[in-house]
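Excluded from the complex is one protein chain; the other protein chains are retained at their positions.
Order of writing sets the chain letters: A and B. Residues in each chain are counted from 1.
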Amino acid sequence: MQASISHTEVPWEMEITASCSPAMPPDFDTNMKFKFSILALLLEVIVIVLYGIFVEYDKNFSAMELYPHFQDVHVMIFVGFGFLMTFLKKYGFSSVGFNMLIAAFGLQWGILMQGFWHMKEGKIPINIKSMINADFSTATALISFGALLGKTSPIQMLILTLLEITIFACNEHLVTEVFKATDVGASMTIHAFGAYFGLAAAFVLYRPGLTNKHENDESTYHSDLFAMIGTLFLWLFWPSFNSAIAEGQGAQPRAIINTYYSLAACTIVTFALSSLVDKRGKFSMVLIQNATLAGGVAVGTCADLAIHPFSAMFIGVIAGIVSVLGFQFLTPVMASKLKIQDTCGVHNLHGLPGILGGVAGIIVTAIKRETREGHLLTPSIQTAALGSTLAIAMVGGALTGAILKLPFLGQVSDQNCFDDSAYWEVPEEETVPEIHSSHRDEHSRFEAAM
Amino acid sequence: MQASISHTEVPWEMEITASCSPAMPPDFDTNMKFKFSILALLLEVIVIVLYGIFVEYDKNFSAMELYPHFQDVHVMIFVGFGFLMTFLKKYGFSSVGFNMLIAAFGLQWGILMQGFWHMKEGKIPINIKSMINADFSTATALISFGALLGKTSPIQMLILTLLEITIFACNEHLVTEVFKATDVGASMTIHAFGAYFGLAAAFVLYRPGLTNKHENDESTYHSDLFAMIGTLFLWLFWPSFNSAIAEGQGAQPRAIINTYYSLAACTIVTFALSSLVDKRGKFSMVLIQNATLAGGVAVGTCADLAIHPFSAMFIGVIAGIVSVLGFQFLTPVMASKLKIQDTCGVHNLHGLPGILGGVAGIIVTAIKRETREGHLLTPSIQTAALGSTLAIAMVGGALTGAILKLPFLGQVSDQNCFDDSAYWEVPEEETVPEIHSSHRDEHSRFEAAM
Partner (left out) sequence: MQASISHTEVPWEMEITASCSPAMPPDFDTNMKFKFSILALLLEVIVIVLYGIFVEYDKNFSAMELYPHFQDVHVMIFVGFGFLMTFLKKYGFSSVGFNMLIAAFGLQWGILMQGFWHMKEGKIPINIKSMINADFSTATALISFGALLGKTSPIQMLILTLLEITIFACNEHLVTEVFKATDVGASMTIHAFGAYFGLAAAFVLYRPGLTNKHENDESTYHSDLFAMIGTLFLWLFWPSFNSAIAEGQGAQPRAIINTYYSLAACTIVTFALSSLVDKRGKFSMVLIQNATLAGGVAVGTCADLAIHPFSAMFIGVIAGIVSVLGFQFLTPVMASKLKIQDTCGVHNLHGLPGILGGVAGIIVTAIKRETREGHLLTPSIQTAALGSTLAIAMVGGALTGAILKLPFLGQVSDQNCFDDSAYWEVPEEETVPEIHSSHRDEHSRFEAAM
């Protein structure tokens, strides 16, 4: 009786621990039983209908030689991105599971959105190359997911994927077909785009309640090892990512070689700086997991150009420096001053290195005369590509974030952020001490009451 | 003294906790020191002798272009199947270890069993394609292992592998050479066959003592993450599995495309239904780990036919529905009413989707005129292939189960099911609380006494 009276007066954080909390504000109703299912099934039905109308097998099978590249990229999308985000101690199911959900929907949606710009006789032909491009489009949503990790529902992520891939396909068309800029490894159109889209959405979805470090926003020993599975498969197959759609004499081997050496140089620099910025000279797992990959992002735009391996290594070195300094000094400031909460630090892995890649493209086209399919690549074209990408990403991300603020999308409360049990049946751990178990029980009871 | 008197009177479950249990019934002697070693070495010697007599390098090296496909399938067999089964909290060593044992023996045995049907001048030529087929044959034993997981000894599994691959090769010959049916991705000959073979064996090996949920028959947070490694590598490389032996103009890219979209659609539906069937709308790891793969199974039979991507997606949708409903409603009924204990739920991942694949093949050949190497594919041929596969699998599995019931094959007691420590040296965990440690000690003492 007394509990029911005090109900409206206690703050949210206390209410959650009350064993008899009778109702939840609708904004934080994480029960998705019908909402998620209906949305997902509806989207799948729409996709199948659109495939029935528009999609057909490509008659030209020459793209089959790209199949090993495709499989490498495919592993990056599902295993690489998925496990990279498992570093959080209680968010592994969501990281690898929602990553799979986003990617499985995104690769279907991407074919349509990219295909509508390149229809042949009213049809979208699919082959290995267009499947690689669809995997690429999915990467943008997964990068944005990294910024929002732990703070969004699967309903929100499906909507974000739908919108982001649609906007991505427009910007990609603008950059590659209208501007005819070069961006073979997609430093700009995927990495910078995905990062700034996600950061803009994170800005709109700012949670003041997470200003202080959330107790779940940290790793454990084994979650950090799981994340290294993601890091390594991304690192290893990045040369395939940057070279998959390279065309022309020697373009593919150059893209492979440049990416390989950029990553290697970036890795050495990341280890060096990780020790240097730590007060006791120790390595930080978050830097090794992420900043080692920045070299692959930054070399993307000019990966297939004959920039010479030592230039690629130089780009990797700069990327490593930028990424480590970003994680160490910029991310805390962005969270506290700019109200941008970037869970995985995608700004440092994809955002800044993506811009660096765009700038490298501007510099290379300024210094050397490079052509692509007969068109001269100029610094002004590359600058326009970078600028439009950043602008469209930020505006698109902010608008998407505003849509995701709509109530009834299954948002979690601040208290339940970074916790799988909001959306997953989580097994009881036998090695968990009493305090933790009781927390978990309370949690379950609380949600069962919803 | 008193303990020794009470020995014959206490039930088995209590006896195990008595610190001075003096003897074990021979049926549950898990000490394999000589039995397993002699069997394994004997089998290996037999295999080497048979290879010396029958096997030689194929002189035609054109199959080398299949090497990337082969490696993908190889990863599925060892990493995919192996880690998929690590979801049990105390059975990870056995899952990934016995999977490796079964596969390493199976791939040697499969070459012989499949090769005896296709000898050239008394010799079995091996090349990349026949190695892919040998990996395929291994998959049947691994699927059956999934049904029996946690309840059989490595001795039993070696015998099962020997028998199942032998019978599989006969049925495969019947389906593809005699009937000349189509089953490029082996929905029938591998998935349905392996599932119903294993389920029949499980029926014969029924353990009434496991009617109530065994305390070890559950996952932990990290064991579920390890299982996702298996899921993702299976998911990613399934297009290679279904297209590896596809032949003819456009068959391979079609098989890749159809499998890719069937899996993607199946995944969306699995997430949707996983939320829908849960009382609180939460996702279930067991469904995400398994039902997302059903689309790859079900599209197998007609993967290389020009069924159009949207049909492939439709097959994936049905597969997802069937698989989720099977896990949620059928598996409990099968265990309680039909006395079939299916540890991994292979009936829902391989059995039902395999039948669905066979039915899809019947429907497609009824609607469209399809030929294979000049032979017309007809619904009656496809029906015969499906029927013979199911019949041979069930009879073969039941007979094999009867053989595995022979005593002295290293069976575990019900109490020790789903526990690596029956067959493995397991490291002591420092984070294990007292109760658990003492259980483990007792366990070790108990086995040391055997």
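Note that a residue touches a chain if its C-beta (ideal position, glycine included) is under 8 Å from a C-beta of that chain, and two chains touch if they have at least 3 such contacts.
These numbers were taken from a predicted model, which means no experiment stands behind them.
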| item | value |
| --- | --- |
| Listed residues B:Phe193, B:Phe226, B:Tyr261 or B:Phe418, member touching the removed chain | B:Phe226 |
| Residue of B:Gln108, B:Thr152, B:Thr267 or B:Gln415 in touch with the missing chain, whole complex considered | B:Gln108 |
| Residue among A:Phe34, A:Phe310, A:Phe329 or A:Phe408 that touches the chain left out of view | A:Phe310 |
| Candidates A:Leu273, A:Ala294, A:Ile392 or A:Ala422 - the one touching the absent chain | A:Leu273 |
| Hidden partner chain, residues of chain A it touches | 68, 72, 89, 218-222, 224-225, 228-229, 232-233, 235-237, 240, 250, 252-254, 256-257, 260-261, 263-265, 267-269, 271-273, 275-276, 278, 280-285, 288, 292, 306, 308-310, 313-314, 317, 429, 431-433, 436 |
| Hidden partner chain, residues of chain B it touches | 31-34, 36-38, 40-41, 43-44, 47-49, 51-52, 55-59, 61, 63-64, 67-68, 71, 74-75, 78-79, 82-83, 86, 92-93, 96-97, 100-101, 104-105, 107-108, 126-128, 131, 154, 222, 226, 229, 423-427, 429-431, 433, 447-448, 450 |
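Just so we're on the same page, only the chains that are shown with their structure count from here on.
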| item | value |
| --- | --- |
| Fitting chain A to chain B on CA atoms, where both chains share a sequence, rotation angle to nearest 5 degrees | 120 |
| Where chain A and chain B are represented by their mean Cα positions, the distance between them in whole Å | 34 |
